[in-house]
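A protein chain is absent from this complex, but the other protein chains hold their places.
All chains are identified by letter, namely A and B, in their written order; residue positions are counted from 1 within each chain.
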Amino acid sequence: MIPYVRSLWYMAAWAEEVPSGSFLTRKVLDQPWLIMRLEDGSFTMLADRCPHRFAPLSRGRREGDSVFCGYHGLGFNALGKCVHNPFGTMMPPGAKVATYPILERHSALWFWPGDKEKADPELIPDFSFVEGPAVHQRAHLTMQANYELVTDNLMDLSHAEFLHDKTFGVNGALFVGRHAVRVDDTGAVWNNWDMDASTPPDWAKLLLAGDEKVDQWLHMRWHAPASMALFIGMAHSNSERTRLVVPPMCNPHIITPETSRSSHYFYTSEPGEEAAELARRVFVEEDEPMLEAVQEALGDGDLWSANPVSLPSDAGAIRARRELMKLRGLEVD
Amino acid sequence: MIPYVRSLWYMAAWAEEVPSGSFLTRKVLDQPWLIMRLEDGSFTMLADRCPHRFAPLSRGRREGDSVFCGYHGLGFNALGKCVHNPFGTMMPPGAKVATYPILERHSALWFWPGDKEKADPELIPDFSFVEGPAVHQRAHLTMQANYELVTDNLMDLSHAEFLHDKTFGVNGALFVGRHAVRVDDTGAVWNNWDMDASTPPDWAKLLLAGDEKVDQWLHMRWHAPASMALFIGMAHSNSERTRLVVPPMCNPHIITPETSRSSHYFYTSEPGEEAAELARRVFVEEDEPMLEAVQEALGDGDLWSANPVSLPSDAGAIRARRELMKLRGLEVD
Partner (left out) sequence: MIPYVRSLWYMAAWAEEVPSGSFLTRKVLDQPWLIMRLEDGSFTMLADRCPHRFAPLSRGRREGDSVFCGYHGLGFNALGKCVHNPFGTMMPPGAKVATYPILERHSALWFWPGDKEKADPELIPDFSFVEGPAVHQRAHLTMQANYELVTDNLMDLSHAEFLHDKTFGVNGALFVGRHAVRVDDTGAVWNNWDMDASTPPDWAKLLLAGDEKVDQWLHMRWHAPASMALFIGMAHSNSERTRLVVPPMCNPHIITPETSRSSHYFYTSEPGEEAAELARRVFVEEDEPMLEAVQEALGDGDLWSANPVSLPSDAGAIRARRELMKLRGLEVD
């Protein structure tokens, strides 16, 4: 199995998923965890595994900021320290629950599974737009595919012309676009499609004069391990992108490994039940079956050992994979 | 996988589970077996696997004390010897079905999967109380956890204060008890909780004067591999346990590995549908989910290699594990 890069921020949950006075349980990086919202509004992330006989702590109960095992009653505080032993006043030596640093940033909770010393909050990728003026609905689902396969999918939006031709109505615009990959100074890989002077989609024609052309763009930004942001825009042609036809759109596509073969997918959709259902349907009915099938074809094998044929449109996905390989190499050494 | 200790008596079934003129099929120690009640009232235990093409003999038919394979018709007697070949009078050489010594003792059937020479019936632990004056209902279920995890559960009754706080109403009595572990001269490990001069449970107050205190005890006896008996008592305080408040109770908790990750659980409950349902519910709804979760957390790994934190209340469970390790060591050498 390919090791996870550990000294990175991973998204654990939307803050609103974590109830007060109870727990959210979530498996990430192959292990079960328990996330608690503390009384002071901060969060803690504890291994969902009592160090005594390995009962899941989530089968116990919460009291204040502590959690009590439901099997033999040991109590642990938010730092994972044993603070209660029902059959004695001595705390058993070594009774400590593993923790990960976790913090809230722009409605999302981020955890750091690597060396705690290096857990610099400044390294969390900027998803401030999630709280921007266009407030969207935040959502979460899991997909039965490795997170790098989900990344491949998102970093090669050319698939929308085929897999989502019924739902996104991209109408072949990508076929005539310019495609470029670049790395910015935050280490992000950008995979950009730009379709200048292109035919607008039907819904936009009402906002345009006659057969006016538009400049459209789809820019996907990737930060390791698999935290992506999609920037979509449409401007009147020959306006240097200053005169927008509609407000720009930004969407998070943040992926966290649940296991080596399944992934958490954090995303947003436009307001309203219908939009939420459309987004869910595209992910669950169009992307997921394809990704599951690819996962099934690859098994536990590495993509590269299956000798994939490469296309120019893969450049962004391949660049992201290479960045991750570089980071993995640093940690394995 | 941790090997089973083979030169031991294991419980196979309650005698009444085995029908006349047919078979009981049961998987034990990872292999399928067939148990027959013979015409003379004794029992036989045959591998449920024809030596010809490995069809389960239980898919065949029984005639007298013999079983006939349903695939190609070979017949075997109660000793596993081939006694019928439909296409010839010669019995095929080597055509023998494996058997285990099995015998009935106090309503239970015990089998010996090890060296037959050593199968001394005197070594069967004493469960004669099952047929004592307080006739209880005998029952069987399977749990999705390794038999040693079930033993841990039973040899550390402190869990009742948490896992069974709604059903057993132990009301914290164990918190004030004395706890001791000893080994008797039959090799049994006893894990004893004694709560002298303790507050009686609500149901007992009707039998007592005013705010009289009682001496209560919970003594669990373990024989390898995992055959346990629980002795429960309540006496008027300062009576040296001679004046009992209620008749003493004895309950079998006999565990036999089905596979390395699942166990047969043989137990009894007090008379009546309701009592049977309560016992089943405690095992199936309270113990089993916890044990399954612990099994899931440990996977196929050994408990010790997961570095468990130890508590004084574990002493009995750990002693039982050590006895079994000792026996295992003798067989592996």
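Convention: contacts are C-beta pairs under 8 Å (C-beta built on N, C-alpha and C of every residue); 3 or more make two chains touch, one makes a residue touch a chain.
Quick caveat, the model's predicted, so the values are computed rather than measured.
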| item | value |
| --- | --- |
| Selected residue (touches chain absent from view) among B:G94, B:P133 or B:G299 | B:G94 |
| Listed residues B:P3, B:G64, B:P86 or B:G187, member touching the removed chain | B:P86 |
| For chain A, the residues touching the chain missing from this view | 152, 156, 158-159, 161-163, 174-175, 179, 289-290, 293-294, 297-298, 306-314 |
| Absent-chain interface as seen on chain B, which is shown | 32, 49, 51-56, 59-60, 69-74, 85-88, 92-95 |
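Operating definition for what follows: only the chains that are shown with their structure count from here on.
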| item | value |
| --- | --- |
| Distance between the centres, which are taken as Cα means, of chain B and chain A, whole angstrom | 48 |
